[in-house]
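Okay, so here's the structure we're looking at.
Missing here is one protein chain; the remaining ones are kept as they sit in the complex.
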Amino acid sequence: MNDITIIIDKLIAFRNERDWEQFHNPKDLALAINIESSELLEEFLWKKPEEANKEAIKEELADVFAYAFLLAEKYDFNVKEIILHKIKMNGEKYPIQKSKGSAKKYTNL
Amino acid sequence: MNDITIIIDKLIAFRNERDWEQFHNPKDLALAINIESSELLEEFLWKKPEEANKEAIKEELADVFAYAFLLAEKYDFNVKEIILHKIKMNGEKYPIQKSKGSAKKYTNL
Amino acid sequence: MNDITIIIDKLIAFRNERDWEQFHNPKDLALAINIESSELLEEFLWKKPEEANKEAIKEELADVFAYAFLLAEKYDFNVKEIILHKIKMNGEKYPIQKSKGSAKKYTNL
Partner (left out) sequence: MNDITIIIDKLIAFRNERDWEQFHNPKDLALAINIESSELLEEFLWKKPEEANKEAIKEELADVFAYAFLLAEKYDFNVKEIILHKIKMNGEKYPIQKSKGSAKKYTNL
């Protein structure tokens, strides 16, 4: 079975055993992604990138992924497809010639 | 090949073609995850959960995933493993008996 | 003395007594604002707006303000002026006639 399917199945099982689907509307899942993303960010606060704690980052990043997968499942998105599609769209916004070596936003290219 | 491997390979190829690895230190990747998470959140602002635009959410969620996978790759994390490990840890923080049907944080259970 | 001046003076005194200015570069202050904003957001997670805990919100909102004032001070911004200026700019983006009773973003008006 595919890894993404395994992850989502485990997350859904965890949620259902606790009867939490009632709380998991898409808006609150988007809040949860933001909250976990900020806990991840906190691991870097007042620090140089290389000073952050790898083990703590592992846990916080796992939480970001967990809620992102739960939101994807809620809308029945195919995670691989939506990412590959976005990469294609970004390729049009950021043509290699214009964007190579530049951190500028596409609106400023 | 595994879906997660395919996604990461595509993201890395996109990044390398543009010579963007120089910008992608872990701290700024964590910033990027936060910024994309907030663009996702904006799709729900002033709205009921069911009023949000599914197509827009698809794009913003793809961006969250993209930077989350890039950060995982930076630390050489196995995404499936870190999520399954976190689910196990959460199972200890949220025992079914105590947490069933409750949205309370584990610190308040 | 003006309230905003009093607030900023107290924040700077607190910071200087702890020799924390060395950590307070503008980028990390922006991270801190995001982290505190998400702690504020967490008070509303899985809840209806009216179910949130007012005392907890008071504390988290105070933290958001604290770092926002510290960042303003860092750039020597006059807080009142920048807000009144932004209100004026927003008045042009959101003319009353077009935006009255509508939650649409100005890009969609």
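To keep things simple, chains are lettered A, B and C as they appear, and every chain counts its residues starting from 1.
Just so it is clear, a residue touches a chain if its C-beta (ideal position, glycine included) is under 8 Å from a C-beta of that chain, and two chains touch if they have at least 3 such contacts.
Computed from a prediction, not measured in an experiment: that's the story for all the values here.
Visitor: Quickly run down the residues of chain B that touch the omitted chain.
Guide: Counting over the whole complex, chain B touches the hidden chain at residues 23, 28, 31-32, 34-35, 37-39, 41-42, 44-46.
Visitor: Could I get the residues of chain A that touch the absent chain, sorted low to high?
Guide: Touch with the absent chain occurs at residues 31, 34, 45-47, 103.
Visitor: For chain C, enumerate the residues touching the unshown chain of the complex.
Guide: 2-4, 6-7, 10-11, 14, 17-20, 22-23, 25-28, 30-31, 33-34, 37-38, 40-41, 43-44, 47-50, 52, 54, 57-59, 61-66, 68-69, 71-72, 75, 77, 79-80, 82-87, 89-91, 94, 96, 99-101, 103
We adopt the following convention: only the chains that are shown with their structure count from here on.
Visitor: Between chain B and chain C, what's the gap in Å when you average each chain's C-alpha atoms?
Guide: For chain B versus chain C, the centre distance works out to 26 Å.
Visitor: Quick one: chain A and chain B, Cα centre-to-centre, how many Å?
Guide: 2
Visitor: If a residue has to touch 2 or more other chains to count, which residues of chain B qualify?
Guide: Correct list: 31, 34, 47, 103.
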